[in-house]
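Sharing a structure below in structure tokens format, with a few things to ask.
For this view, one protein chain was removed and the others were kept in their places.
Chains: A and B, in written order; residue numbering restarts at 1 for each.
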Amino acid sequence: MSGNDINRRDFLKYMGLGGVSAAALSGCDMPTTVTLEEGKETVVSYLAPEEYVIPGIGVWYASTCQQCPSACGVHGRVREGRLLKVEGNPDSPINGVGLCQMGQASVQTHYNPDRITQPMVRQGGDLVPVSWDEVWKLMQEKASNVAPGRSAWFTGTVSGHQSVLLAELKTAWGGDHFTYEAINNAVGEAVNKEVLGDAMPSYHIAKAKTVLSFGADFLGTWLSPVHFSQEYAEFRSGDRGVLIQVEPKMSMTGMNADLWVAARPGTEGVLALGIANVLLTKHQLDGASLSVAQRDVIAQYSAEKVTEITGVAGETVSRIAAYLKERSPSVVLSGASAHGHVNGYQNAMAIMMLNVLLGNIGKTIEASNSVMFDELRARTGSSRALLDFTKAVGDGQYDVVFFQGANPVYSAPNHLALSEKLSKVPFKVVFSMFMDETTMVADVVLPLSSSYEEWATHVAPYQPKGGAISMSQPVMKQLYPETRAFGDLLLGMLKHRGVEGYADFDDYYAYLRGVLKSLPASLKDGKSDDVFWADTLQRGFIKASASGSALTAVVGDITQVSQKPATDYPMHLVPSIHQNMWDGRNANLPWLQEAPDQVSKVFWDSWAELHPKTADKLGVKEGDFIRVESAQGAVEVQVYIFKGVHPDVVAIPMGQGHEAYGRYAKGVGVNVLKMLSPAIEEKSGEIAAYATQVRISKTGKHAKLARLGGSEYQMGRKLVATVAADVFRRTEGGSDVA
Amino acid sequence: MSLKNVLENWSNYRKGAEEGGHHTYEHMWGMAIDLNKCTGCNACSVACYAENNLATVGKDRMMKHQGMHWLRMERYWDEPDLGGDDNEFQVRGGSVLPMMCQQCNSATCEPVCPVAATYHTPDGLNAQVYNRCIGSRYCSNNCPYRLRYFNFYSYYEESWPAPLHMQLNPDLSVRDKGVMEKCTFCVQRIRTAKDTAQREERVVKDGDVITACAQTCPTQAIIFGDLLDKTSKVSKVWESQQVVLGKAKQSKENKELRGYRVLEGLNTDPKVLYLDRVREA
Partner (left out) sequence: MQTKDIDENIAWAKINADVLRSMENPRMGYWIAVVCCLAMVSCAVVAEIYQYQTGLGPANLTWSQMWGLYIATFVFWIGMSHSGTLLSAILHIIHADWRKPIYRFAEAMTTFSLMTAGLFPIIHLGRVWNMYWVLPYVSDRGIWPNFRSPLSWDAFAITTYLTSSAMFLFIGMIPDLAICRDNARGWRQKLYTVLSLGWQGDDRQWRNFRRIYLLMACFLIPLAVSVHSIVSADFAMSIMPGWHVTTFPPYFVAGALYSGCAAIITLFIILRYFFRFEEYMTIPILEKTCKLTFAIAMVWTYLNLIEFAATWYGHDMVAKELLYWKFTGPYAPYFWMMLFLGSVMPFTLAVEKLRRHLPTMFVVSLFLNLGMWLERWMIVGPTLSQNYEPFAWSIVWPSMVQWAIVFGSFGWFGLLFLVFVKVFPSVSMYEVKEMVFHRRTAHRPDLAVSLHRRAEDPQPGSTPSTKGV
């Protein structure tokens, strides 16, 4: 501060205006807000706190976590106007008090230093910051008179009233809407639909005594992991249930399994049939729920044949069958590693058949819970959306595309050539918080508020305990004045478009309040609108459950068609899903980058998992770089060797290898999704993400693998001792000590 | 300064040293972690980062073991030669072990600190006084669990670029270089609970305090509470497992009970009880 350029305002500030003047003035019976020079400035005491701000005391606000589509309920702790931490909302019907590490790290999404703070427009090849007025003008110019069918929305999972507004926009514009999730359960949903008549039934792991999971990482990434973790805890107490996990690469769930089985990738269905065969023959299970033709198919899969195809030893198959028989009821789940093949649907069908055969339908798999309002339900994403979208874009079908909540330029495989095709779209509008790969190619970038700054309603795709609408409210003031809530922007677009019925709402908040007023009185417990509103905000969700119709149990075609492995590319690539980077959206959170992966304990990097046998054959040791090459691309990545991966498999986690997306994500690791093959799941049209064949070679380069932990063995110390389940049931059966 | 003062302090000090520190504990905060439930998901560790202003140090420093993970999720594979399997695969999955400061009652770190920056509080906590620490790092060297972390750099300079720094918890400090730190059992939450209880003119009761890790745990595998309060949940687990504080070797009536403390035989008397992992066969 030099010489004379100090102005009065600064002076007062430096003098500690708040305290001094307020104290002085209060002596003259002046209010704490005084006008010094009339009409010029308002002096507000620092001592007068804003509403709810009690210095030193944290206040908790309910909101909804947006780090993955599970939509867990959270409480955000706010102190002195800052969001400090989030915890699970104990009343939440989804997660209760628990929260996963992605949820914990959601504050870093909110406070991320790489957030976009201003709207931007592409001018002369570069994105330059502009004002909102200019953006709206440009949108008006370029996007308002698009012919019907010439525009599209490309989003992640959407739900709640955002979904409603999107549908309105779609109608108004006559465009398409693609909901894309690289990590999805679309094949499973299709099979559920066919067999059970319900795409998303309720799974009751806690009620089961045996869980047989074919690649469903329900503790880490499947449907609603925190909820299933809660159920898992119950499942493991008392008369402890048995968990069997079949997958090509050990997931977090696999790490906790009593029996971990590595079947040859793509043969999960055969294994399921083999198990069914043992159940029917050896255990004399009543097969009446299956047709004769189906039983004939099953009968073909003798122990020897199953072992030959799947590589799983006959005794293991028997052991699984014995567990299923003895420890009933059971539940059989299927996940990404079973679905992601050309025959994924067959696999899932054979796996679902086990549920029908074992009589689990109605016991551990029950009718779905959902929100009573169809239009609010989550539009769950699929990877087929990406294929369809790419094709349409390649055909030059769209003049305008709006992106939100999805980063297809990052996650689209090379063979789709999405980036090149996107250049055919003249006007790309990206709603985004970060400069990710998709945002980089945008023509207009609309900066979004974080989920802790905006009003929103969300509906979780998987509703474990009755349907509920989750509320998001701004738990703190916007960090950047120029960012906008997605809901506000949708409303704005509707208003600009002149869609009827929205002109009266000043903002999305007003819209939501208005909409909630119109909810049926039965949901409001007889409360007045204002009380109901306050109550909803406090609780974080509205119970609005509709129970689905009873499940059917009609097993479809379970014939298995065997796959011929490509000889040039002998290995299977597993783009594994991890509960940290997810599909790459969490790669910009330093806490998650620094948190070692649950299984391999690698941090801040990508790695390739190899079985010791494979590694020996190749002559590599931990930390060596190998080249993993598919017909569509190649990556060089360091090796982690352990016995939790099938010898024919090389597993590389997805989510890293960003070319943009801020300082924490950019340049970390490799993007395995780029090298996926064009294989498609035949029945559902989903990307067969686990069907890529690769070859691996040694590069001769070596570096220390970024892995936490010295020894991977306990070296005889009793750090974690293991007791047999029988002992556990004897000492603690029926009582939950912890 | 009076001579009397000095002499009194000295005799207090002597008394404390001779009698092994505090005799009367107000609380005895302890934990019980059920490894049958723990899935190794790491949520506790990240929650700890969020609650306790732990610095992220980046890849290179993490690789050098200069990270600040107060709660370290350890993962072990079954040993072929030590009762585990020698199969082609890890058929029994892995073993996970969430390790945070074990808050030992006979802590090996405490006697060796030359300036008494780490000491035992009347709450039974193994406290670390950042302001007093001179960074000799002897405490960490003498910790058989290796659960003490040192500020090798002024991490705050790089760990929280604006506006990430707005997330920092004002209930506790951000540590500068040269200071040892470790899990405190969320002492700031204990403090807040005590203040609240005092304001409400009652005693701290079970459930008033929960550590960040225990709170976020999706399977609720971590139980935290006061071991002096015989009605608390954690006391009951200790009791049911027949594990007694202050003993290097437990004389359990039922040998099959799962409760144990890590490296109990070293007589560090840790206050974190683990319950064995369970597997079929």
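Following the convention adopted for this analysis, contacts are C-beta pairs under 8 Å (C-beta built on N, C-alpha and C of every residue); 3 or more make two chains touch, one makes a residue touch a chain.
Given the structure is predicted, the values throughout are model-derived calculations rather than measurements.
Though it is not drawn, the left-out chain touches A, B in the full complex. The residue touching the chain not shown here, chosen from B:Cys41, B:Cys133, B:Cys186 or B:Leu257, is B:Cys133.
If you put the hidden chain back, the residue from B:Val112, B:Ala197, B:Leu228 or B:Leu245 that touches it is B:Val112.
The omitted chain makes contact with just one of the residues B:Tyr149, B:Phe185, B:Phe224 or B:Tyr260: B:Tyr149.
The chain not shown here is touched by just one of B:Arg61, B:Arg92 or B:His120, and that residue is B:Arg61.
Residues of chain B in touch with the missing chain: 1, 5-6, 8-10, 12-13, 17, 61, 64-67, 72, 74, 76, 97, 99, 108, 111-116, 132-138, 140-142, 144-146, 148-154, 177-180, 263, 266, 268. Mapped onto chain A, the footprint of the missing chain covers residues 708-711, 713-717, 719.
In this section, only the chains that are shown with their structure count from here on.
Here chain A touches chain B in the complex through residues 79-80, 82-88, 95, 97-101, 103-105, 107-108, 111-113, 219-220, 225-226, 229-230, 232-233, 236-237, 240, 242, 245, 250, 252-262, 323, 479, 579-580, 590-596, 598-599, 601, 603-605, 611, 613, 642-644, 647, 663, 668, 704, 706, 708-709, 711-725, 727-728, 730-732, 737-738, going by the rule given at the top.
Residues of chain B that touch chain A in their complex: 32, 34-37, 39-43, 45-47, 49-51, 56-59, 62-63, 67, 69, 72-79, 82-83, 87-97, 159, 161-164, 166-170, 212, 215-221, 223, 236-237, 240-241, 254, 256-258, 260, 262-263, 274-281.
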